[in-house]
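Structure incoming, see below.
The complex appears here without one of its protein chains, the remainder shown in place.
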Amino acid sequence: MLDKIYEIFHERMIHKGKGVGIGSGFTSEFLMISFFLIAGILVLRTANSVLFALGSMVILAAILFTVPTVFRVEKENTDSINLTCFYVALSIAVLLIVFFSGSEVLI
Amino acid sequence: MFDYILLFVVALSAVMAVIQENLYKSIIILGFESFSLAAIYHFLLATDVAATQAILGAALIPGLFIVALYKTTKGRDE
Amino acid sequence: MEPFQVGAFLTAGVLVLTGLWAIIMMDNMLKKVIGANLVGDGVNLVLIGIGYRPGGLVPEVTHHFHASAVPSTFSHFLAFNEFAELASYPLPFALVLTNIVIGASTLSVMLALSVVLYHKYNTLSVQKIFEGMEED
Partner (left out) sequence: MFNSTLIPLMVVFPLIAAILVNFLHQKDRSVKTIAIISSIVAVIIPLITLYGVHLFSGHIRTESFPEMSKLLIPDVYMGIVYSYGPLQKILLALLTVMTVFVIFLSLNRKLISGVYVAMIFISLASVSAIILADDFFNFFVFTEVLTVAQAALVIAVKETKSHKAAFKYMIFGTVSGGSILLGIALLLGIYGLLNMTDLSNAIIAGGALPPIALTAVALITVGWLYESGLFPFHIVKSNMYENATPEAAALLQLQSKFVLVAMSIALLRIFSGYTLLKSVMLGFAIFTVVIGSVMALQQTELRKLLSFVAVGQAGLVAMGIGLGTSFSISAGIFHAINDVLSMAILFFVAGYILDSYKTTKLDQLGDGLQKAPLIGLIMFLATLAISGVPPFNSYQSEFRLIQAAVQAGYAELGILIILLSIATFVAIIKAFYMIFMKPGTNVKPDLAIRGRMHKTIIVILIVMCLFIGLFPHLVYDPIYNVIVALGV
């Protein structure tokens, strides 16, 4: 099992050195998965609406079926200015929507 | 009536300055937009702001743009 | 609210949205800088429109009233409270004066940076400059 995971990480992170880099890759993967679990638990616990609960469950399942998520995160966080523009526009829209809807449901 | 026309001119010239292909033309349109914006400031009872905007927006900033454009594209269209 | 004020706010909205469109969507660096300038212009127009009072006086002290003015002797001068009733709100004008100068300085720095980047890459396209391979 561990050897298979090691092989997966090794052929993904071939340009990042051998042992230590792959160990840190394991750590970041563990951190991502635990973060998603904690976020799901938080939303399930604090959101008192069925919609949020179902949405978070679906998103959580979709994420847990697509491990390793680290490389996806790394690909989304490059130095590209267009990606940053996209995320800036997205977050401005999210902020306006959240503050206008004024829902206290979010954590 | 004239002030409403100026508002429309400002909006139109802003859009034109962005969608214009030739950078020289877009910079000229930008200076025109700044100058009509200064006129709108005058209609909005802000005369000192209008003077500053007319100097900076219609003279200095297009000048900076022209210098930068000459230093980059040497007058060629992008 | 005065209809001309409403028109000014709508124009400011058009300016800000056009500037954001240029910053986010345009590929040319100078177009991005033009968009930044447009955003600043729109915000300034909003501020000036807030200070506007329909049919008011221009809030410049020396033209309209004198501190020790009795309207009988100086017929064209106003006392202060009378003037303050008629004049438009002058605080946003000071803010806009500051913001215009700040915007001009920021814009000049951005233009200098785009010139330097052009001399390195021989292009103004953000796609070619920022999305290429990182050279070391």
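Descriptive notes on the structure:
Per-chain residue numbering starts at 1, and chain names A, B and C are given in the order in which the chains are listed.
Here is the rule we use: contacts are C-beta pairs under 8 Å (C-beta built on N, C-alpha and C of every residue); 3 or more make two chains touch, one makes a residue touch a chain.
Just so it is clear, the model here is predicted, and its values are computed rather than measured.
Within the entire complex, contacts from the absent chain reach the displayed chains A, C.
Of the residues in chain C, those that touch the hidden partner chain are 16, 19-20, 23, 29, 32, 36, 39-40, 42-43, 46-47, 50, 84, 89, 91-92, 95, 98-99, 102-103, 105-106, 109-110, 113-114, 116-117, 120, 129-130, 134-135. On the side of chain A, touch with the chain left out of the figure occurs at residues 16-17, 20-21, 23-25, 27-28, 31-32, 34-35, 38-39, 41-42, 45, 70, 73-74, 77-79, 81, 83-84, 87-88, 90-92, 95-96, 98-100, 102-104, 106-107.
Criterion: only the chains that are shown with their structure count from here on.
Averaged C-alpha coordinates give centres for chain A and chain C that are 40 Å from one another. For the pair chain A and chain B, the distance between mean C-alpha positions equals 44 Å. Chain B and chain C have Cα centroids lying 12 Å from one another. Contact with two or more other chains is made by no residue of chain C.
Interface of chain C with chain A (complex): residues 20, 23-24, 126-127, 130-131, 134.
Those residues of chain B lying in contact with chain C across their complex are 3-4, 7-8, 10-11, 14-15, 17-18, 23, 26-27, 30, 33-34, 37, 40-41, 43-49, 52-53, 56-57, 60-61, 64-65, 67-69, 71-73, 78. Across the complex, chain C is touched by residues 79-82, 85-86, 88-89 of chain A.
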